[in-house]
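One chain of protein is taken out of this complex; the other chains stay put.
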Amino acid sequence: MAATYPCSQGRPVLVGLINTIESNAAMLSEIDGATGDGDHGINMSKGARRTREVLGNQEVTVGQGLEMIGNVLLTEIGGAMGPLYGSFFNEMGGACQGVEFIDKATFGKMLGAAVEIMQDLGGAKVGDKTMMDALLPAYDAYKMALAGDPDLTTALQSMIMAAEEGKESTRNLVAKLGRASRLGERSRGTLDAGATSCSLILRSLADTLGGGS
Amino acid sequence: MAATYPCSQGRPVLVGLINTIESNAAMLSEIDGATGDGDHGINMSKGARRTREVLGNQEVTVGQGLEMIGNVLLTEIGGAMGPLYGSFFNEMGGACQGVEFIDKATFGKMLGAAVEIMQDLGGAKVGDKTMMDALLPAYDAYKMALAGDPDLTTALQSMIMAAEEGKESTRNLVAKLGRASRLGERSRGTLDAGATSCSLILRSLADTLGGGS
Amino acid sequence: MQRIINDPALVVEDMIEGFVKTYPHLVEKTGNPRVIKAVGIPRQGKVGVVTGGGSGHKPAFIGYVGRNLCDAVAIGEVFASPSAQIFFDAFKAADSGAGVACLYGNYAGDNMNVKLARRMAEKAGIRVETVIANDDVASAPLSEREKRRGVAGEVLMWKVAGAKAATGAPLEEVIRVAQKAIDHTRSIGVGLTSCTIPAAGKPNFYIEPGKMEVGIGHHGEPGISVMDLKPADEIARLCLERILPDLPFNSGDELVALVSGLGATPVMELYITYSKIHDLLGEAGLKVAHAYVGNYFTSLEMMGITVTLMKVDDELKELIMAEAESMGLTQSKLA
Partner (left out) sequence: MQRIINDPALVVEDMIEGFVKTYPHLVEKTGNPRVIKAVGIPRQGKVGVVTGGGSGHKPAFIGYVGRNLCDAVAIGEVFASPSAQIFFDAFKAADSGAGVACLYGNYAGDNMNVKLARRMAEKAGIRVETVIANDDVASAPLSEREKRRGVAGEVLMWKVAGAKAATGAPLEEVIRVAQKAIDHTRSIGVGLTSCTIPAAGKPNFYIEPGKMEVGIGHHGEPGISVMDLKPADEIARLCLERILPDLPFNSGDELVALVSGLGATPVMELYITYSKIHDLLGEAGLKVAHAYVGNYFTSLEMMGITVTLMKVDDELKELIMAEAESMGLTQSKLA
């Protein structure tokens, strides 16, 4: 159980994210393929691969690391994923700039900033069958946990449980945005690819920052 | 048995040709479809239909009738069939211009003129799997019959028997010209569409001019 | 997948290479490999006209960079928006200090990336104004016009704005005519077959043989209805029935028509369809000032057609009739 995470240790955070994305790429494309164009894993892993190249052997702070992957996504990926996840990481990174240790409040600010820009850019709501179905409940759970005054690790655990549940909820939704909306009712019955990647990404952050699982 | 055919009676000759082509159109397309693009019947019957329209209720001489169908084919059909069969009928018609009765010698001249222009235009030889495989043996047989001094009807019978045999010979040939040449060896085993139509056309002419069968 | 490509992941890079080798008299590379600009751009005092979007729609978007058309283009992956950075670099490539008109189609990814790119431009002191094409009547009801997609009508928007910018008009004026162009433009698409994104390797969606999908989008977005394939004359009628009342186009109006194939449609079919459209417009008392018929905005090897009409006044008409030169659209000055 950790109460804080040292901001100087950005490299494990970033490597954790990269590894998570790369090792789940095929699965993410497969899920996207059921209702979309089957490239979600390709899009995400392209960003991960490029981030690994940019990172090289550098040591980075958490803020630098998150902004690094954010900028790679923003500048090199395009589509809807580039700006959404790119801004997500950039805002997260920006919110811990100048901080020495990430405590539960700081992470709350980081997550809040990330959620805000995603809503601003993407405009998706819970129930639209997008990554917001994982992200928004996860943020709510985290805030709720904070109110109950747990440590960082426990709050992060609440977050990923809610993200996982949110992801599972997409299975019974009909897609309203993006390519999968072509299928209408037929999109029901499969997970949403973005919600799946979002849940994985939050879990990776929680694993590293919370030192847990 | 007829020794001559009155040139004034062109209408039955032309109507015979038109009916023959139209009633065999589907079969000709089917044969063409096996190795070519399946339009030989379409091409020929378009010419026949237009000739019927141009003819209307007119009485015509044999020469006029043959030039009528020849000109329709030449002006309205295009492709390779238009000029080949168009010139075929035009030359036949031209060769009996100014004649009162078609006797065996006149028909020999008509057929010879038709054969000559087909060779000049198309350049196909026996064995290329084209209509010439029916036409050239038919002309040879007619000339041979003439040498033996039969009447018109008998000479015409020799002609159509040779045409029929020539047509059948195409079944074992490999196409060297036209679309069917795409198939190479695979074109073996089916009749040639043009040889089939040529044999039918010669039979129709023989039936009317020879007054027989 | 019957495709003439090398690495499926590099089709856009490879395409751009071939494109600049083909049109050295019209376009050139920039510092960003995903940004191409017209020769001689930026030009002192001229507003930069920028567009961008996913690849696979050729001539769109790259094919409208040239003389009196777009000045720079942001090039995305196949059917995916270019990144914010690419849009921003296109702004930089086109800006002479007179500002940039960014004219693009209404898609989630493009909206987000342009939004972010504008923020970057603001910080860099580049003035960027946008017009978002939303000419596709099938993608939302008129009451929610802001939700509609941009399709082939974008070509007319670029033509008009490109001609205006070439006169040295200020940014506000270029934006005004671009907005006016798209506000006066309505489109609809009919799809007959799907297409295959090279990186995916299998068709993007499916249309049954003997069926057609009316209102389909450029990436296979769902249409209004799937019905039995109709004769060209009926398709022409169906399209106009959707388009004409939407603006509305009224008897006496003059218009520009654009009929585009979706990629694999034999070009003769475009003329067959346009023939009926022309006649139906005449019957409705509408006068065609000019018609574009060809492959102006495609979706890889989809079969199908889009029909676009723009109602013109003297200003729009003059801008359409102006000379232009690019891979996708070269015309001498028309009367």
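To keep things simple, chains are lettered A, B and C as they appear, and every chain counts its residues starting from 1.
The rule is short, and it goes like this: contacts are C-beta pairs under 8 Å (C-beta built on N, C-alpha and C of every residue); 3 or more make two chains touch, one makes a residue touch a chain.
From a predicted model like this one, the values you see are computed outputs, not experimental measurements.
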Item checked: Touch partners, limited to displayed chains, of the chain removed from view -> B, C
Note to self: Among C:T51, C:N113 or C:T298, which one touches the chain that has been omitted from the display?
What the structure shows: C:T298
Item checked: Options B:G38, B:G127 or B:P150, residue touching the unrepresented chain -> B:G38
Check: If the hidden chain were put back, which of C:G56, C:G76, C:G150 or C:G189 would touch it?
Finding: C:G56
Checklist line | Hidden partner chain, residues of chain B it touches | finding: 37-39, 42-43, 74-80, 82-84, 86-87, 121-122, 177-179, 181-184
Notebook entry, point to check: What chain C residues would touch the chain not displayed?
Noted result: 1-6, 11-12, 14-19, 21-22, 25, 55-56, 58-59, 190, 192-193, 195, 207, 209, 212, 229, 231-233, 235, 263-276, 278, 288, 291-295, 298, 300-301, 303-305, 325, 327, 330-332, 334-335
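The rule we apply is simple: only the chains that are shown with their structure count from here on.
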Checklist line | Other chains in touch with both chain B and chain C | finding: none
Check: For which chain is the distance between its Cα centroid and the global protein Cα centroid smallest?
Finding: C
Item checked: Distance between chain centroids, defined by C-alpha means - chain B, chain C (Å) -> 56
Checklist line | Inter-centroid spacing, chain B versus chain A (mean Cα positions, whole Å) | finding: 79
Margin query: Quick check: what residues of chain C touch more than one other chain, meaning two or more?
Written below: none
Next item on the list: Going through chain A residue by residue, note those that touch at least 2 other chains and give them in order.
Entry: none
